[in-house]
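Dropping a structure here in C-alpha cells format, bear with me for questions.
Complex shown without one protein chain; remaining protein chains in place.
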Amino acid sequence: MNAAPPTTVASTVASTPPARVLVVGPHPDDQEIGMGGTIARLAELGHEILLLDVTDGSPTPRGERVGRLAEAATALESLQPSAGKPRIRRALLDLPNRLVEHTIATRHALAGAIRAWQAGIIFTPQPDDAHPDHRAVTRSVEDARFDAKLTKVSMPTPPGFDGIGPPVYAKWLFYYDVSHLRRVAKPDFLMDITGFEHKKQAAVLAYRSQFGPWDDATDAGAFAAGDPKARTTSGPANDPGKLISADFPQRLLAYAMYWGGLIGTRGAEPFFTPEPLGLSTLAGLVG
Amino acid sequence: MNAAPPTTVASTVASTPPARVLVVGPHPDDQEIGMGGTIARLAELGHEILLLDVTDGSPTPRGERVGRLAEAATALESLQPSAGKPRIRRALLDLPNRLVEHTIATRHALAGAIRAWQAGIIFTPQPDDAHPDHRAVTRSVEDARFDAKLTKVSMPTPPGFDGIGPPVYAKWLFYYDVSHLRRVAKPDFLMDITGFEHKKQAAVLAYRSQFGPWDDATDAGAFAAGDPKARTTSGPANDPGKLISADFPQRLLAYAMYWGGLIGTRGAEPFFTPEPLGLSTLAGLVG
Amino acid sequence: MNAAPPTTVASTVASTPPARVLVVGPHPDDQEIGMGGTIARLAELGHEILLLDVTDGSPTPRGERVGRLAEAATALESLQPSAGKPRIRRALLDLPNRLVEHTIATRHALAGAIRAWQAGIIFTPQPDDAHPDHRAVTRSVEDARFDAKLTKVSMPTPPGFDGIGPPVYAKWLFYYDVSHLRRVAKPDFLMDITGFEHKKQAAVLAYRSQFGPWDDATDAGAFAAGDPKARTTSGPANDPGKLISADFPQRLLAYAMYWGGLIGTRGAEPFFTPEPLGLSTLAGLVG
Amino acid sequence: MNAAPPTTVASTVASTPPARVLVVGPHPDDQEIGMGGTIARLAELGHEILLLDVTDGSPTPRGERVGRLAEAATALESLQPSAGKPRIRRALLDLPNRLVEHTIATRHALAGAIRAWQAGIIFTPQPDDAHPDHRAVTRSVEDARFDAKLTKVSMPTPPGFDGIGPPVYAKWLFYYDVSHLRRVAKPDFLMDITGFEHKKQAAVLAYRSQFGPWDDATDAGAFAAGDPKARTTSGPANDPGKLISADFPQRLLAYAMYWGGLIGTRGAEPFFTPEPLGLSTLAGLVG
Amino acid sequence: MNAAPPTTVASTVASTPPARVLVVGPHPDDQEIGMGGTIARLAELGHEILLLDVTDGSPTPRGERVGRLAEAATALESLQPSAGKPRIRRALLDLPNRLVEHTIATRHALAGAIRAWQAGIIFTPQPDDAHPDHRAVTRSVEDARFDAKLTKVSMPTPPGFDGIGPPVYAKWLFYYDVSHLRRVAKPDFLMDITGFEHKKQAAVLAYRSQFGPWDDATDAGAFAAGDPKARTTSGPANDPGKLISADFPQRLLAYAMYWGGLIGTRGAEPFFTPEPLGLSTLAGLVG
Partner (left out) sequence: MNAAPPTTVASTVASTPPARVLVVGPHPDDQEIGMGGTIARLAELGHEILLLDVTDGSPTPRGERVGRLAEAATALESLQPSAGKPRIRRALLDLPNRLVEHTIATRHALAGAIRAWQAGIIFTPQPDDAHPDHRAVTRSVEDARFDAKLTKVSMPTPPGFDGIGPPVYAKWLFYYDVSHLRRVAKPDFLMDITGFEHKKQAAVLAYRSQFGPWDDATDAGAFAAGDPKARTTSGPANDPGKLISADFPQRLLAYAMYWGGLIGTRGAEPFFTPEPLGLSTLAGLVG
C-alpha cells in the first residue's frame, strides 16, 4: 500500500445562499472591537450583515450623539467589501445608553429586528461582562431569538424597516468577545481574519472620541479614577506612564495576532457558543 | 431598508484537496462504533482514509484472530463510498491486545504510520476510558503526532507500507467517542451523519463475535460477572432480562439519533478537541 | 482468607415516608418530556406528586387553551401508578404564556404552591434554555424555594388549594432536562426509568397539538422558518425531508435509551444539581 | 385539593445483598484518613470490606515496617462494626513504598485482588495528588478494574487468598479524598458519617508514628524543611508555632464537620466519580 | 556551583497606601460569616473598611430591627484592630429585607456608596446562592461597580455620607463565601486569617438572635420545617438530635481550619474572582 496523492472529488455539499447575519452591539464600536475582522471577512464571502446598535452610546466621557453616529457611519465604510457594496448596513434601536434593562419591551424590540432582517445567524457580546448594558443586551438577545419565532404575536418594527416579516428562528446565536471584565476567554471556535486586521483597526479607530489619540495631559481628567481607558501603564521611573490610548492601535493588532497564533494564522477572533458546532464537512477548518 | 434576499457570491475560499485522514483504533470495531458514520461520510466527500488497528483484538471472550480480521474486512467494505472505491484502507499494527503500553516503541510505531500515510487529520479514542488499551493508545498517539514531525530520526515502517515518507505534522488531532467508562461526553463539535447511520450499523454488526446476536442462555457464561456486554437489562418481573446484545443494533441508531437531535439532523457523532476549531467560513455549519 | 458470600443484614436506615414531590413546568408537556418516566416511577414508589403548570401553554402555533388543558389531563392519567391512584395531581398557576418574568409576584405565586403542597423535593427545568419562559420560571423557582421558608410573610394560595400551610424548606431542588437550547447535558445523576419508557411516551404523545402526527404538507406553514419542530430532516436527495414530528415518538425512546446506556439500564433520565448529593447508603445505586 | 399526608407504601426496590467493597490504600492510613467514617458506616450496613494496603509504608521519617503493620491492625479494629465482626479485613500487597509504578505487573497484582475479593465497588485515592505512589496506585487501579474482567488470562493470587476467582467487573470505581496536594475537592457525592466521626478519629490516631503526638522540640528534625507534617502554624509572636501534629486530631473532626455542613449532617466525607450516579430511588438521599 | 544562601535585597515594589475596601452584605452578619477574619486582618494591615448593610435583616424568625442593628454594632467592635481604631465603619443602605431586586435604583444606590467610599476593592457574596436577596445584591453590585465610574450622571448619596465624590472604578471585585446553597466552593485564592479566627467567631456570635444559643425545646418552632438553622442533626437513636445552633460556634472554627489546611495555615477564608489575579511579586504568598 502506498501513500498515493488524494483524489480530488466534487463536493457533495449543496450550495445554499450565505446566511443573513445580525450583529448586535450595545453601543456603536462594540461590534468593531469584538469582531470587526470577522464582519469584513463574512461580507467578502457574500453574507448580508446588519450591525444593530442598541443605543447611540451617549452620554460618554468624550463625545456626544451626533459625533458618535458619524463615527459609526465611518466605521461601517471601513468594513465594506471591495466589491458588491453595500453588503453591511447599520440600524439604531435607540434604547437609552447606560440604562438598558432585560424586559419584555427590550426583548420584543430586538425580536422585531431579528424578524425584520430575517436573521439566520446572530452575534451578541459574550455574557460575562462588567458593563451593565452588555449583560442586559445579551440576556435580552438570548430571549429575543426565541421570541422572534413566535406566531400569533406582534412585535415593533425597528427604525429603518417597513415591517417585521414572518416568524424566524436563527439557527445560531454566537457570542463575540468585547468585555469590560478582565476575564480570560476560552473560545469554542476562532475565525481566521488574516488580511482583514487593518480593516478592523481602521473601523475601531474611526471612533476617535473613544480611543483617541488624546492629549494625555488634558484628557485624562475626563475619566474616572481607575478607569482602564485612562489608566496609565505601569513601569519603571524612566518610562513615564501614558494613557492606555497611546498604544491602543497596537493592542488591537496584538489581540488578533495572539488569537491567530492559536490556529496558525496571522490573525483571528474568538467566538463562544453553548451549543456544540454541527459540521457537515471538515473543509472549512483552518489550523 | 428592506430585508432583500441575499446576493449569492462566488466563494473566495480556495479549493484544496481533502486532507488525508488517519483513524486509529485500539481494536478492530472501535473506529466503527465511535465514528463509522463520519468515516463513511468523509470517504464520500473525497478524503482518503486509513483505519489503523493497533491490535487484532484477540484474545476476547468470543472470537479469535482470524475471525476478527475477517470481520474487520467486512466492516471496511460496509463503509466504502458508492463510487471511487476503495477510498478507505485498513492496516494492522499488531501490538499485543490488552497489553498496549505508552512507551517510546509504541509512539514510534504509530509515528511511522502517521508518516507513511502522510496524515493531515488524526482521529483517536477520547482519553477518558476504562479500557487500559484505549488510554495507552490515545496517550501514545498524542505523542506520536509530534514524533512524526521530527527530522533526523528513524521510525519503523508499518506493515503494508513501503516506507515512512518525510516528516509531517497533522494539523488536527480529534478524539472520537468510544468509551468503556459510563461518562457523559461533552463534545466540541458534532458531525452530521444523516444518511450514513445504516452504513455505520452494518459496519459494527459485521463484528458478530463481539455484538451478537447471541444465544442468551448459553453465551452469557462467556463474560465476566458485571460485564456491561453481558449484563441483563433491569426491569419488572414480567419483563425478563436479556443480554444487552439483544437491543444493541437499536442502541446504535438511538445513539446517532440522540446526537443528531442536538444539531437538528437525523443523526450525528460527537468529537472532542482541546485545540479550538479554526474556521475560515461559516458555510459548513449544520444546526 | 476466602471470598465468602456476603452476610445479609437488616438495614439500619430508618424508614420514613417518601418525600412529597413538586414538578414545575412552564407549559403543560414540559414535565412529561423532561422526566415523565421518573414521575411515573416515583409515583409507583409511593411519592405524592404535584405537576404544577405555570401557564396554560396558549397561544401556540397549533392548539388553544381548552384543548391543551384536556391534553394535560390525558397525559396525567398516563403516568398514574397501577395501584393507589391518584398519586399524581395537576394544578395550573395560570401566569401568561410567553410573558413569564422573574418578579417578586412570580416568586410568591410559586412559593405559595410550594407551601400548599409542603414539597420536600422540587423539580424545575434546568436553567440554560433558549425559551424565555423556561429561564424565568426556573429562576423564580430557585428564589421561591427560599421564600417558602420565610416566617412572618403572606403568600397567595394557589388555584385548587385551601391555603398555603406553614413555612417549609425543600431539601432538594433538582433540575430536569427539557431544553430549547441544543446544549449537551452533563448530569449529576441519572434516574433509572426502565419499564416506564412507554408510560412516558404515551404521556408526551397525549399532547397531539404539539407533537403531531401532522400532515406535513399543510401543517409546516404553522411554524416559523427554522423552528426545530417544523424543520425537515436533512438527507440525500432520495430521502425526502419530513417534519421532525414524524420520528418524534422514536426520538423519545432513543433519548431514554441513550441515557440508560450510561448506567447500564434500558432507560434513564438525567438530572442536575449544584448541591452535591448526600447519601446515607449505597443501596440505591444502579449501574 | 388538600395537602394530605403522604401514603406510606411498601418499597418495590428489590432487596439484594450489599455489594462487596474494596478500599485500596497506597500506604496504611490512607484509607482511614480519606474514608474511615464511611468504612465504619458501610460495615455497619452489612458490606464486607477489604482494606488493601499496596505498600507497608516504610521507610518513613518516623516508624518502620513492624510498627506500621501493628498500627494498621489496631486501626482496623477501631472501624469494625459493633456486631457481626469481623466484617472488615486487611491485606498487604507489599509493593515497594515510594517506588510504585503504573505497569502491567502492578495492574495485574491489583486485578488479582479485585477478583479474589469479587469486588462490586472499588474505592481508591482521587487521582490529583502530589505523592507519586498515590498517582501510580490510582492509575493502576483504574486499569485493573478492567483487567479483572478479562477472560482467558492469568493474574497473581494476592497474599492471604487461595485463588483469584472468576472474572468480575466492579460496577463502581469511586475516588476518596486523601491528597498531598493543597487542591480544593469538588465532590460528586458526600457520604453521611454522623455517629462515626470518632471511630474514624481513633483509627487514624492509631498511626502514632505518623500523626503523633510528638515532642515538638525533638521530632521536628525528622522531617524535610517545608514538609506540611512538620510545618509550624503561622501566627503572631505571642502564639508560638507548633508542629501540625498538635492540632491534627482536631483537624480530622473539623474536616468531617465542614463536609457534613454541606448536606446538613454532623459529619460527612466527599467522593468523586467521572461516571454519573445511577439511582433507582430517592430514598437514600440525605440533605 | 553551590546552593548559597539568597541575598536579601531591598524590594523595588513601590509603597502605596492600602486600598480602600468596601464589604457589601445583604443582611447584617453576612460579612462576618463570610469574611470576618479577613476583615479583621485587613484592618490590622491598615486598610480603611466600610461594611455596607443593604438591609436591616428584619423581619426574621427571631429578632427585629433595633436588636439586629445593635448586634451589628457589637459585631463591628469585635473586628476593629488593636490600634488605630476605628478603621472599620458600618453603614445601612436600608433596602427592604427579602425584597431586594436587581434594578437600576438598586444599582445606583450601591454605586453611590462605592463613590462615597471611593472603594478600590469591593467584596460581595458569591453569586450562586439560595437566598434571593443575596443573588439580587451581588448582581446589582456587579453592575454598580461599573455605574460608579460613569461621568455625567447623578447617584444618590448613601445614608451617613455628605456626598458621592468623583467617579471611581474599583480595580477588584471579589466574592466571599456566604451561601444558603449547599454547594462546594472552589476558590481562586485563600486569605490567611491565622490569629483572627476568634475575632471572627466573636463577631458572628454577636448576632445572638440568629445563631443562638437557643433553647432547643422552645425555639425550634420559630423556624420552617426543613430550615437548615433548625434542622436536627441526624444520628443513631441514642444520639438525640439537636438544633444546628448547638454546635454552630464550633462549626465556625472548623470552617476556618478546613480552609487553612489547604494553604498550611491555622485558618483561612476562600475568595472567588472571574478576573485572574495580577501579581507584581511572589512575596505575599502563603502556603
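Each chain carries a letter (A, B, C, D and E) given by its place in the written order, and its residues are counted from 1.
Rule of thumb we're sticking to: a residue touches a chain if its C-beta (ideal position, glycine included) is under 8 Å from a C-beta of that chain, and two chains touch if they have at least 3 such contacts.
These figures come from a predicted structure and were not determined experimentally.
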Out of D:104, D:153 or D:184, only one touches the absent chain, namely D:184
May I ask you to list the residues on subunit D that touch the chain which is not drawn?
59-61, 98-99, 101, 128, 130-132, 135, 180-184, 222-228
For subunit B, which residues lie in contact with the unshown chain of the complex?
103-104, 107, 118, 120, 142-143, 145-153, 166-171, 173, 274-276
Under the stated touch rule, tell me which residues of subunit E contact the chain that is not displayed.
1-13, 17-20, 42, 44-48, 84, 87, 89, 91, 116-118, 121, 160-162, 165, 171-172, 187-192, 262-265, 268, 270, 275-287
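Throughout what follows, only the chains that are shown with their structure count from here on.
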Identify, among C-D, D-E or A-E, the interface equivalent of A-C, where equivalent means over half of the contact pairs coincide by residue number.
A-E
Same residues or different residues where subunit D meets subunit E? The copies count as same if more than half of the interface numbers are shared.
same
Label of the chain whose CA centroid is most distant from the centroid of subunit D
A
So the centre of each chain is just the mean of its C-alpha atoms; given that, what is the distance between subunit B and subunit D in Å?
37
Among the residues of subunit E, pick out those that touch two or more other chains and give their numbers.
182-184, 228, 234, 236
